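One chain of protein is taken out of this complex; the other chains stay put.
Here is subunit A:
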Amino acid sequence: MSSMSARRGSRIGRGMAWAILIAAVLVTVFPFYWMVRTALTPAGDLFADSHALWPHHPTLINFKRVLGMTSAERARAAGGSGAQINFLWYTLNSIIYSAVIAIAQTFFCAMAGYAFARLRFPFRDALFGILVAALMVPPIFTLLPNFTMVKNLGLMNTFFGLVAPSVLMTPFAVFFLRQFFLSIPKEVEEAAVLDGVGRWGAFWRIIVPMSRGPLITIGLTTTVWAWKDYLWPLLVGRGEHTRVLTVALGVFLQQSPNTQPDWTGLMAGSTLSVLPVLVLLIFLGKRLVQSLNFSGIK
């Protein structure tokens, strides 16, 4: 009798636990749903549809106008400020910015991480110590002098100035990859080195293929970091040609009239900033969720 009631109790408990998880999913997803819904709503219907779960007259005009596919007059008629906006260009900029930084940074940091883990050379541990100490310096601190340097070198609003501080390395990526390389048994590459492929060959033919997991982890987290980056691109890449999505969204909000922001256009632009990561999540979601693991740092 008592065991039966206990089981019933646990079944109710499980039901409640699932209800909480489902509620968490709803709270997570709803703002995104609302974003898409608003983007599909004509600006004129914003008030009438303010809490309709689906717009009464769904339209793609908001996407067309933020992508610069309509004339200024039509865009203004649809609720825009009429200013030239081209989110297609900004999206491309964001994709290139993220991809270049992620690929180059992972590549260079893997090489250095390997050197710090395996190669013997003078000052190795001292250098690595300084590198780890740099983890303690918050980005805003180096951002101010980096800004003045990029400005003085005349690299404002250039792609080079935009990627320069993060394209070669971050201390964390070197640290993370070095810790992983340390966990690979030495014997694995020792044989290859003696076979005459050298350190370089051993790194490329043995270590890199073995470390696909951690390399993808660093690559993906760097991609996400760069995709979300705002302050640096805002400072050095505000110009039309180097403007990334996050900066463009901020500029777009500032351009809209003070009384009521151009919400339908903003939500269309926001949707563009979500779509690529959604694709990333669909194709690499499993890998991504598995890689979020502190105990991976060994």
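Quick note on the criterion: contacts are C-beta pairs under 8 Å (C-beta built on N, C-alpha and C of every residue); 3 or more make two chains touch, one makes a residue touch a chain; residues count from 1.
In this text, contacts and distances are computed from a predicted model.
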item	value
Hidden chain of the complex, named as in its UniProt record, picked from "Ribose transport system permease protein", "Fumarate hydratase", "Carbohydrate ABC transporter membrane protein 1, CUT1 family" or "PadR family transcriptional regulator"	"Carbohydrate ABC transporter membrane protein 1, CUT1 family"
Contacts of subunit A with the absent chain, listed as residue ranges	10, 13-14, 17-18, 20-21, 24-25, 27-29, 31-32, 34-35, 38, 46-47, 50-51, 108-109, 111-112, 114-116, 119-124, 127, 130-132, 134-149, 151, 164-169, 171, 174, 193-194, 196, 198-200, 203, 224, 227-231, 235, 245-246, 249-250, 253-254, 260-261, 263, 266-267, 270, 273-274, 277-278, 280-281, 285-286, 288-290, 292-295, 297-298
